[in-house]
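Missing here: one protein chain of the complex. Every other protein chain is in place.
Then we have subunit A:
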Amino acid sequence: MVDVPLDTFGGLPPPEVPDVDLYHPKSWVTKYVFSQDAKVIAIQYSATAMSIGLLALVLSWLMRLQLGFPSIFSFIDATAYYQFVTMHGMMMVVYVLTALFLGGFGNYLIPLMVGARDMVFPYANMLSYWLYLLAVVILLASFFVPGGPTGAGWTLYPPQAILSGTPGRDWGIMLMLISLIIFIIGFTMGGLNYVVTVLQARARGMTLMRMPLTVWGIFTASFMALLAFPALLVGAVMMLFDRLLGTSFFMPSLVEMGEHLSYGGGSPILFQHLFWFFGHPEVYIVALPAFGIVSDLISVHARKNIFGYRMMVWAILAIGALSFVVWAHHMYVSGMNPYFGFFFATSTLIIAVPTAIKIYNWVLTLWRGNIRLTLPMLFALAFIVTFINGGLTGLFLGNVVVDVPLSDTMFVVAHFHMVMGVAPVLAIFGAIYHWYPKVTGRMLDETLGRIHFWITFLGAYLIFFPMHYLGLMGVPRRYHEMGEMAFVPQSAQTLNAFITVMALIVGTAQMVFFFNVVWSYFKGKPAGHNPWEAASLEWQTPETPPPHGNWGRELPVVYRWAYDYSVPGAASDFVPQNQPVASRPASDEDR
């Protein structure tokens, strides 16, 4: 078994690894397809997730076309609309963002950033990707089964999810649940790798408090995901039982088309608890890696150490812990005990504190920094702005009295797209522009990048800002058509058409990015080992792109944290983590 040699490392990897102990791929297939190298797995994860992302984007176009120009596209009827909403939401949240941040960035960056040769369980890591791919294939298969994919909304609330009025009730919902179950099993294999690699495979000298915040973010998020996903698993299994075998875990007694169904007594609220026990942490599973990445981008491109590193770490941990006790804020309208409502509203607002700390620290890091407005920096700044924006509307929605009238309006759609749609995507783009040179050895093209940035950033605001306004007017979400709603003025329709046009433009502009990624791979400017002059370990590999095993014969030794920029008195404006401590002229202190 391949994971054996690494087992013998114990807590402290020996500096040198005999060649035989490194797992060596034997053929093209084991090198690039069934690869156990975390870097290849990372690319596989990212490519798959981005393809799904494109599909989800197209689905959002179709929805927008219907909303902006109702009843022009006859194939987008109410059924199709619900299916698009559902698949778009579920794909984006689970199959794109989670997979990209943890499976993609986690796999690539964790071993390199902590100075390991690879993940600790490479075989499980490989299985993780292939299970993910299987889950994706099953999910996509639901587009081709009779009845099409499920239209239950990404929250999949029973009872409607499995009643005959809901699109995809026959096959779609089952494929969705099975796909989720497989995804979770696959993720668990990957997640164990990410966590244990951070715990056990760090290079000598890499204390936890010397790890870059990216690693802290991904580490905490992985741990949270490991504990949160089981809730979705339990919910999915139980719903599958209800659908397939006729149990009544979630299904109350119902009359459908004049016929009494065999279900009885079940509790739909129970599913909501399970779903949101996963669903809320999920928001932070996406956000924490983004936080970490943005911290690192800001620090590197402002040539300053991150302000309040310790506080940043504590804030990540605090957010991670708190996010497990706020789930019911998604259920304010489900008729809960007001005291619970109060508890959950309070805990929700408390999360704002560590989050705000992070934002202050980013701003203070930028303060008087030597800011280089590179592409990663632009995206990082855009992330901060967008996150603040979405966070502020989140404070509105966290209050029961405000949430009740706004619940299920476009205001909510605007809010969550800001915090967990646009913001993480901006962080992902920033990260790609930042680490692409390490992955390929070439820079992404600057001009194309800037075009991509400005269209994406401004465009996202043009799409989602007006939605707040629509929501305040009372335009409901998940509505295929507005119909006769006296309270919605005609002008709302004009606004909707505008949003749709912007969505088409922004979506199309992403082609610039993909073109750039492909073009630069062949023709981009050679990047060298460390184009950004960054101090963290992944930029100090002897070869770029890093080969299998990452570090050549000898593992790095870490002498300092990852943020030594503009150190007074240092020779250059950054000091790599693995640079030995300069032998100062002997002073009294040393003797």
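The criterion applied here is as follows: a residue touches a chain if its C-beta (ideal position, glycine included) is under 8 Å from a C-beta of that chain, and two chains touch if they have at least 3 such contacts; residues count from 1.
In this section, contacts and distances are computed from a predicted model.
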| item | value |
| --- | --- |
| Listed names "C4-dicarboxylate ABC transporter permease", "Putative ABC transport system ATP-binding protein", "Cytochrome-c oxidase" or "Chemotaxis protein CheA", with the criterion being the UniProt name of the chain not displayed | "Cytochrome-c oxidase" |
| Touch with the omitted chain, as defined above, among A:Leu134, A:Leu163 or A:Val237 | A:Val237 |
| Residue of A:Thr30, A:Gln160 or A:Thr247 in touch with the missing chain, whole complex considered | A:Thr247 |
| Which of A:Leu65, A:Leu163 or A:Val196 contacts the chain that the document leaves out | A:Val196 |
| Residue of A:Lys31, A:His273 or A:His529 in touch with the missing chain, whole complex considered | A:His273 |
| Touching residues on subunit A - with respect to the absent chain | 1, 3, 6-12, 120-121, 188, 192, 195-196, 199-202, 204-210, 223, 226-227, 230-231, 233-234, 237-238, 241, 245-249, 262, 264-267, 270, 273-274, 277, 305, 309-310, 313-314, 317, 321, 324-325, 557-561, 563-564, 581 |
